[in-house]
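Structure provided below as structure tokens; questions to follow.
What you see is the complex with one protein chain gone and the rest in place.
And now, subunit A:
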Amino acid sequence: MWKWLHPYAKTEKVYALCSRLQPWFAISAIALLITGSVWGLLYAPADYQQGDSFRIIYFHVPAAMLSMSTYVAMAIAALVGIVWQWRTAFMAMVAMAPVGAVMTFIALFTGAAWGKPMWGAWWVWDARLTSELILLFLYCGVIALYNAFDDKQQAGKAAGVMALVGVVNVPIIHFSVEWWNTLHQGATITKFDKPSMATEMLWPLLINIVGFVCFIAWVTTLRLKNEILKREGARPWMTSIVRRGSGNSHAV
């Protein structure tokens, strides 16, 4: 059943796959982010309570949602790496960690900038904000642990266990606003009910969310290729790619 996945344990195949997907992710990320941001920031109607300040939602919500999804993706990569001992899975894990950390930071930063004018405080130690901050620390922990080992297979295992254990934080972040009373409001779109947002405001948000997904995928493929280059630079298949690449540039 999973046979088609097996070739991707080889760095060579992963490198080729990344090279093939990367331009598509790049084009769709740029197109979607420009469409969503321009639509959301300029043309979507202002909110009845918050006026124009609510527009920061078009960056805050995608970044916050994807900081969690990236963590789950990273943990799945860690699981594959640990159980099936794929080196490429650990490389994917390291490639995703800083991207997710940056998303978490964007979510926290835009949240603070939104909280000051609306709530009246940059930061409150409520369950949602605190658990999101812990997510940032988890990302930093995975990155630091990976870089603490010289043997990258050992490093992958150690950081992978940490990434897997940290997964318990993801449902805590999501349900924090339901389990406890918090200053942060409840979920607008990630619930089974109808989204509590007017349609003309919702569309640009959805476009931006897909745009952020493509952006993360784009940066991840780029970083994964770099990681492979760094680790496998001397392999014959790699030198042949490099030689072919430089040959092309001479021809042009």
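Quick note on the criterion: contacts are C-beta pairs under 8 Å (C-beta built on N, C-alpha and C of every residue); 3 or more make two chains touch, one makes a residue touch a chain; residues count from 1.
In this text, contacts and distances are computed from a predicted model.
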item: Undepicted complex member, UniProt protein name, chosen from "4Fe-4S dicluster domain-containing protein", "Putative membrane protein", "Cytochrome c-type biogenesis protein CcmE" or "Benzoyl-CoA 2,3-epoxidase subunit BoxA"; value: "Cytochrome c-type biogenesis protein CcmE"
item: Full-complex contact with the absent chain, from A:9, A:30, A:79 or A:238; value: A:79
item: Touch with the omitted chain, as defined above, among A:41, A:143 or A:164; value: A:164
item: Residue among A:113, A:187 or A:222 that touches the chain left out of view; value: A:187
item: Subunit A residues touching the omitted chain (full complex); value: 45-51, 53-54, 57, 79, 82-84, 117-121, 124-127, 161, 164-165, 167-168, 172, 179-183, 185-188, 196-198, 200-201
